[in-house]
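Only one protein chain is missing from this complex, and each of the others stays in its spot.
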């Protein structure tokens, strides 16, 4: 339901932006996975604020503490409970916002739905909650790495491909993991990355914010993953992506462009390549009928501009009176660089879940 | 899981394209809803094939039979089981396809996943299965109509807004339900509809297929619907849309375009209008933090071109040998007109589910 | 939720006693299982009414029709939809009961909960709905038989061990399947069975009803099945059993008797027997910490007397007036013989589900 994601490999999260801690429970991770805590911490480091001038100056150690489910370095098959303390929560920054409904924030909707809300830092609606997803993703990744012992490992490539109007020039197929983290923009095209950085600097100076597109590609996923009808690989991916703050669009394979390409072109002809069943083109984005076909799974995620801006804005308060608002709190002028690790985490979680679900697909599995 | 959609108002479906019947079970529909069978049948009629030259010539009565859950015309609160017979299944058309993997169809992926597949008409991967969704949507709609007795009813407007490169000129806000069904294209812009019809005719003559975009708008949905974090209103919508055959993209509110609009513009200022809390603009598409804010919920769904085309195609067979394929079976050169009712059905199902889930949001609900 | 049982191997049922049909959807049965329809029909025959003078005279063919999920005799991995028509529903027998609340029936509670009920034959609360469980159980059994190709097959023994005050003398360990169906009482102790039959005949003549106990033993279940904490093997069994009409008690292993046996006696010492890890005694009933240990899983299910009796009873009607009631409708003076196949079916369903869930327990599974 609301705070649980996944069927077998499942993450349930809790936490508000300025509460004592955020955290979660990962249930369904198989026993016997050797957990590398540093790798989890590293994934969190990629998401955490305060890494560069392009992101929020909130300083969080984001030190995860695993409380259960692991013994002698191996997972037990029991739930992995974990917490991440909220350290640098400057709740006072938000006092003036207590009775306001910030434009394009969830203040009003949380209040309507629940009658009572934690106004500090956006409460539960804060992107801070995605740190728990990153923890689960890092564990899913380790499970998968140890699961495919004698096979080519799936690889998840996620990077910033557009900020505002500035596109990356790199061709998806050529991106490699090591290129992504060479700049704080998480854009493998160094030249574009520089332009993007300049744009964000300008936007920040203007007290404004900007959106962009994150592209992803899952390589070497085995064919057969995905559960039709309603838990198709793309449905799981989409549901995940739209749970991330500021995401307003998702497409895979030929996406919105494909609406104009006739079937005679966009149909992906099956061929044999290096002894493997492949398709000549990949308009399908690696998924047919909701099930992976062994080709790269390609997708793009559209993020709108951050709602928190430093400019003066008009809005209303609880008493339905018009008020002026100058944003307090720290924020990201552009969330995309930090969102890369969230998108990646979800890919690993979905892969892990689909791999485990697939064990029940056939009698002789 | 795979074949169940929804949390409280839930639909579980079964059926292959050429099996004895398709159908499903609707569980969680409250008791006391007066069911109008004609309205269900009418919704099915909007989806069914053979309605115009622009759709497949398969002739299905699509006569739904409700087997349970209704007594004396009212729902019982017990599961509503229903079946829709497969009448005009010409399975022989598919015999030659038994050992082939049709390009961009799910033949190969179903075979990899399950080891055994029903090749006739695409089996479970056929869009025929969506008829069961339409039944559930029609029932959800009736529940909602009777639930909001003294309030403005939510309205779901879904229509074809683009076929290939031909866009509709109509502005979403001005579309009204009655305009949508005045032409077989389900496009409220009569002029564009004519051009679209011409395009499909040409495409069909060429033995080709084409995609397009369906736009939707849910009006008068109450504020407060949607379950953060992972069952946000947009996550549910997206998961639903990506379960529909040929859907490759989904966006809501400002969508992909919004990635280039700075926050100072795309932030929706709260105002009081006619005594109601509204926003001046609606870049958020009616959803903030996963919860509806009372503004119209706007979204767009991208459909790729149908995979079944009448031209000669190259592919491989089970023995991994290259083969030529001339498509048998009847098919739609463009699925969008028929898909309108599927998209609409999901909107009603999600609304119903979110309304029921919302009853537990507050102590004093 | 309410009408779905199981996690991976799942059955969702629908249907009222006198509606057009009952039925269900089995989701999660792996592909490639060779389905023997006769075996399913045979399981239904064991449950159906009208088999002997000891059961209801309602005559139902209970002919199941599989509508999907099977092709060329093999399961497809897709949902198996099925229906069983209601043929011999004499709804008129129930007209006089329309406004009454029969003692110990669900008439009143369904009306309070749902506001509207199908009074005919008990509607959804009728034991007739259990026929769908029997179908699922028969399919689960076939899956298991084909899953354990090179191993000893699990065996499920379920039989009547007590009717009223008459116990069966047979020792559980010595009961074999073939003995159970040699008499219509489903009691492997022929002598006790005769006494039970006499008791039921007397009870029936008196227009009364009687309860009893069904014992079960699952042999050769592999060690490791069951999902702690809340889906322990015994929790699943208990939830299943208490869903069966008239069940008021469940115990496994040492059960209620075990409350008086000190740990020094009831602790089951581990030993090696024939190269296998076994326990010297089996007070644990084959389950430790919610997980099977390879020993026989033993349990007992208590059924109260049937609520429908032929004697005059006092009760109230909808207008809260006292009324006299002489039962119409056909009924079983003792439900136990027919319930045997329902209990057995649930055992197979739970085994199948736990086997599939167990595939995700370990990294190297």
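For reference, chains read A, B and C in written order, and residue numbers begin at 1 within each chain.
Convention: a contact is a pair of C-beta atoms (placed from the backbone, for glycine too) under 8 Å apart; a residue touches a chain by one contact, two chains touch by 3 or more.
Just so you know, these numbers come straight off a predicted model, no measurement behind them.
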| item | value |
| --- | --- |
| Which residue of C:61, C:184 or C:224 touches the chain not shown here | C:224 |
| Among B:51, B:146, B:257 or B:281, the residue in touch with the chain that has been omitted | B:146 |
| Residues in chain B touching the chain absent from view | 8-9, 28, 30-33, 75, 77-78, 143, 146-147, 228, 356, 359-365 |
| Sites on chain A contacted by the missing partner chain, in the whole complex | 1-4, 8, 10, 12-16, 19-25, 27-28, 31-32, 65-69, 71-72, 74-81, 83, 113-118, 123-124 |
| Positions on chain C where the hidden chain makes contact | 1-5, 7, 13, 101, 103-106, 108-110, 112-115, 124-125, 129, 162, 164-165, 203, 206-213, 223-232, 234-243, 245, 247-256, 258-264, 266-272, 277, 279, 283-285, 287-294, 302-309, 311, 313-316, 320, 322, 357-358, 361-364 |
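Everything that follows uses one rule, which is that only the chains that are shown with their structure count from here on.
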| item | value |
| --- | --- |
| Distance between chain centroids, defined by C-alpha means - chain A, chain C (Å) | 45 |
| Rounded Å distance between chain B and chain C, as computed from the means of their C-alpha atoms | 39 |
| Chain C: positions in contact with at least two other chains | 8, 28, 31-32, 75, 77-78 |
